[in-house]
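Of the protein chains in this complex, all but one are displayed in their positions.
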Amino acid sequence: MYPQELLYTKEHEWIRVDESIGTIGITDHAQKELGDIVFVELPRVGDQVTANESFGTVESVKAVSEIYSPITGEVTAINPRLQSTPELLNADPHGDAWLIRVRLTDRREIESLMTADDYEAYIKEKKGE
Amino acid sequence: MRYLPNSPADRAAMLEATGHQSVEELFRQIPAELKLQGRLNLPRPLSEPEILDFFRQAAKQSSRDYVSLLGAGAYSHYRPVAIDALLSRGEFFTAYTPYQAEIAQGTLQAMFEFQTLITQLAGMEVANASLYDGSTATTEAVLMALRISRRDRVVVARTVHPEYRQVLQTYVRHQGVEVIEIAYSPSGQLDRAQLEAALKQDTAAVVVQSPNFFGSLEPVREIAEIAHKNSALLVVTIAEPLSLGIVQPPSDADIVCGEAQSFGVPVAFGGPYVGFLASREKFVRQMPGRLIGQAQDTEGRRGFVLTLATREQHIRREKATSNICTNQSLCALAATIYLCLLGKRGLKALAEQNLAKAHYAARQLRAVPGTATPFVAPHFNEFVVRTPGDAEELLAALRNEKLIGGLNLGRFYPELANHLLVCVTEIVSKEAIDRMVEVYRRFAAATNSSGSAAEFHSASMGRNL
Partner (left out) sequence: MENRIRYARPHVTRNEDLIFERTSPGKSGVELPPLDVPVVPAEESLGREFFRPDIKGFPEVSELDVIRHFTRLSTWNYGVDTGLYPLGSCTMKYNPRVNEVVARLEGLATDHPYTPESLAQGCLRILHETARCLAEITGMDAVSLQPAAGAQGELTGILMIRACLAERGNPRQYILVPDSAHGTNPASVTISGYEVRNIKSNAQGCIDLAELDRALTDEVAGLMLTNPNTLGVFEVQIREIADLVHARGGLVYMDGANMNALVGIARPADFGVDVMHLNLHKTFTTPHGGGGPGSGPVAVKKFLEPFLPTPTVENAADGGYRLNFDRPKTIGRVRSFYGNFGMAVRALAYILANGYEGLRQTTEDAVLNANYVRKRLEDVFDLPYDAPSMHECVFSDKRQAARGVRTMDIAKRLIDYGFHPYTTAFPLIVSGALMIEPTESASKTELDEFVEALRSVAQEIEEDPQFVLKAPYTTRITRLDEATAARKPILRWKPA
């Protein structure tokens, strides 16, 4: 269900690491919780993001969610399609609707992240609460 | 108590259904020592005729038999009776905020029309569904400019309403924001040289009022150029928006805000009023207050709905663009109805009447010895008069003729003691204006019998218009 090649955070973000670049997005669980996404606020290319700190927000009609970065580094790209088509996040949260790309500075930061199986277990546990 | 719809039998039946023996049991969780001991010291209950009488007595002790020349942020215009007829419909005035859109299309569509009318008048692209009043609208505009620019310094003209500036100070005092005030020049407008100098430092916004507190029109285009070339936003606040019937809107501004009380909202000793705020589409997500948007229902029909609510306090909580929860919906509705009744031609005609009345008064007053209108900038329905003697004594003399002659500017601008801010709207008759001028004339004569002959001579020479 959740792509195996991605790593996951407790705040429902995912990251795909290709060499020194991490591509970050929100998970299917997150987009379901939010409902129809209407707006995304992202940093600018060149901005710095810090692990475990918010770098933007995702808005639905009735809710706003902060998005937290799993890693520290410089933003090298932001997804150009989300400005005009935020609903892409509902349709393809793990693929086309990636949010930002960041250059890694410390690989140790991704070591504590969850695998797809761990993440699925984590959400099941949360649902039970 | 006549407002309560239940009979003792109803109460007894409901009490029994809840399983309680007495009403006191419903309050049992309140510790005894915290309950009210004894009674409240309030007047005994009044019947409806007694209530009417109480307020009629209060209304007698008012200025209702006087003609008022007061403006200064609250304007006495004629209110067509259709406004109250429509506002009194219970579906309008007893409704809540339109969160359930399916049963609030009346309010929502009317507010959408209000937003549209404001953008048309102000020459802007979007407007919100109103704020509390002109002072808080101006403050919210500044906070918005601070958010957009991410700078922490604001430059405000001293010719912005003093109470607006006071409210701004209260709001920004604890937010690390610096507010610099800019003086006015002898023309009665913002001193542009001082503005240029002040903008040498990074500034979020320049705030001016037009017509300003003295009634003078500010050269918005030139001020906008100065602001923009220094990467500051321009906020223009308008306390008398009736002026927009014949005065160009400040389209070069980034945010236009102000007070819409002139549009069908009673002067009512200061409130409730209705602030407005308009800006460009690109800034819409930084706008405070309610926004009504157009939407489609499941059958494709057009409807209206509260939108972009994520900016607001009930969702963003501490990160909201403002803490505002209300708009002034019923007052905004009054303004909407008023503007629709007047329409394009009526608004223009009314503005022209205001212009004519004020200019007639100004001309007549200038002809009185010792009296001057020192600010030469163009004005709408308000202007400043230098009085031929002590302003307070003159005001007392005017009151004897059942006239409230204006606002003594010395109250807010110590350098302008013995200057009055005079407002003449369409409801002030020529007879009243002439009566006022006559009082000035008698007062000037009485005062000048102790003044210098040369001063008197030059004053009457210069006034030969």
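Letters are used for the chains, namely A and B, taken in the order the chains are written, and counting of residues starts over at 1 for each.
The rule we apply is simple: a residue touches a chain if its C-beta (ideal position, glycine included) is under 8 Å from a C-beta of that chain, and two chains touch if they have at least 3 such contacts.
Keep in mind it's a predicted model, so treat the numbers as computed, not measured.
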- Query: Which chains here touch the chain that is missing from view?
  - Reply: A, B
- Full-complex contact with the absent chain, from B:277, B:347, B:384 or B:439: B:347
- Message: So one chain is hidden, and I want to know which residue out of B:148, B:182, B:199 or B:305 touches that hidden chain in the complete assembly.
- Response: B:305
- Task: Specify the residue from the set B:117, B:235, B:277 or B:335 that touches the hidden chain.
- Result: B:117
- Item | Touch with the omitted chain, as defined above, among B:217, B:372, B:397 or B:445 | B:217
- Taking the full complex into account, what residues of chain A touch the chain not shown? 35-39, 59-62, 86-87
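As a working rule, only the chains that are shown with their structure count from here on.
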- Quick one: which bits of chain B touch chain A in the complex? Just the residue numbers, please. 285, 309-310, 315-316, 319
- chain A - residues contacting chain B, complex: 38-39, 59-64
